[in-house]
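A single protein chain has been omitted; all remaining protein chains appear in their positions.
Residue numbering begins at 1 within each chain, and the chains themselves are lettered A and B in the order written.
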Amino acid sequence: MRQATTILSLRTEGPGLVEVTQGVADWIAETGIGEGLLTALCRHTSASLMINENAAPAVKRDMVRWLDAMAPQGSHYEHDDEGPDDMPAHLKSALTGANLSVPVAGGRMLLGTWQGLYLVEHRTRPHTREVALHLIGE
Amino acid sequence: MRQATTILSLRTEGPGLVEVTQGVADWIAETGIGEGLLTALCRHTSASLMINENAAPAVKRDMVRWLDAMAPQGSHYEHDDEGPDDMPAHLKSALTGANLSVPVAGGRMLLGTWQGLYLVEHRTRPHTREVALHLIGE
Partner (left out) sequence: MRQATTILSLRTEGPGLVEVTQGVADWIAETGIGEGLLTALCRHTSASLMINENAAPAVKRDMVRWLDAMAPQGSHYEHDDEGPDDMPAHLKSALTGANLSVPVAGGRMLLGTWQGLYLVEHRTRPHTREVALHLIGE
């Protein structure tokens, strides 16, 4: 039994879902660990991780609109140090969550056919985002 | 230290919570791993996993109604390839999350007294759903 850890770095271009499935799969292959458990952690409080539908681009756009409806910008927040998209970004991160856990078998994540791993950017401006990856197994 | 993996298959009957606690506990017992970490992953983007109250059936019904209120059906979605319950199902899955992690000690999950593991079906029609389980420990 052994383990591996890395940090993925990603560039985002404003609100939206950035797929990281292939990047994670490539790293798993590099580790040589074929059976185990993958953990991913978004290292930010204004971006988050999500497993979602990987086929229809419209799903991603509906998701961003829905997150905006769930945590709209407005003057009703006490915290706005970094602007009107600041507190909504923290709320969206709490809603979607910062971490994912995916079993690995035969060298592949045990995702369903239509599942992909996504980093979700909640801030208006582009950012560089880090995702910590951990794999334990053999 | 060793690990085990399996796929649970479940039948759902439309929107609602299907308890999987006993099925997961039985599989843990079969593995013979008494101390470790259990991970469960729902392999779909229109169903999800949730830890919730295991005593009062009314909680499950309130939960389904609340999810409907959070992601109502309507004509405001761009994505509706599989009907009006399609995009709301993806949104509810994002809200509740696809995976759970539960420490195991003394052969049992370290859940609280009132906690159960549930698969949540978000589609209107019955489905067969898969939950990947992974256990690492000794």
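Here is the rule we go by: a residue touches a chain if its C-beta (ideal position, glycine included) is under 8 Å from a C-beta of that chain, and two chains touch if they have at least 3 such contacts.
Source: prediction; values computed, not measured.
Trainee: Considering the whole complex, not just the chains shown, which residues of chain A touch the missing one?
Mentor: Its contact residues with the unshown chain are 1-3, 5, 7, 37, 39, 41-45, 70-71, 77-79, 81, 87, 90-91, 93-95, 97-101, 130, 132-134, 136.
Trainee: Tell me where the left-out chain touches chain B, residue by residue.
Mentor: 1, 35-37, 50-53, 56, 58-59, 61-63, 66, 70, 95-97, 100-103, 105, 110-112, 114-115, 136-138
Everything that follows uses one rule, which is that only the chains that are shown with their structure count from here on.
Trainee: Whole-Å distance, chain A centre to chain B centre, using C-alpha means?
Mentor: Comparing mean C-alpha positions, chain B is 20 Å from chain A.
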